[in-house]
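Structure incoming, see below.
Only a single protein chain was left out; the remaining protein chains are all shown in position.
This part shows chain A:
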Amino acid sequence: MKARVTVTLKTGVLDPQGKAIEGALKSLGIDGVASVRQGKVFDIELDGDKTKAEAALKAAADRLLANTVIENYRVEVLG
């Protein structure tokens, strides 16, 4: 089964990379960009039923994929 874990920075955590990307978008003349926050996406293939997969993905995110000091994550089982 396919799943996706999305890791994003918590609100209030400074994101210098996002700021630099925001500046570059503005210099490209792309209108209306208010702010950019950079995150990460993990596409994961795994075995087992949906409930087990969700538990495994949550463990993966908690223990490695995200640093919960500064990041939030979202787990989606895509089927």
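Note that in this section contacts are C-beta pairs under 8 Å (C-beta built on N, C-alpha and C of every residue); 3 or more make two chains touch, one makes a residue touch a chain; residues count from 1.
Following the convention adopted for this analysis, contacts and distances are computed from a predicted model.
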item	value
Identity of the absent chain, which is to be given by its UniProt protein name, from "Sarcosine oxidase subunit gamma", "(Fe-S)-binding protein", "Amino acid ABC transporter membrane protein 1, PAAT family" or "Phosphoribosylformylglycinamidine synthase subunit PurQ"	"Phosphoribosylformylglycinamidine synthase subunit PurQ"
Hidden-chain contact residue, picked from the options A:Thr11, A:Ser35, A:Thr51 or A:Asn67	A:Asn67
In chain A, positions touching the absent partner	13-14, 16-17, 20, 63-65, 67, 69-70
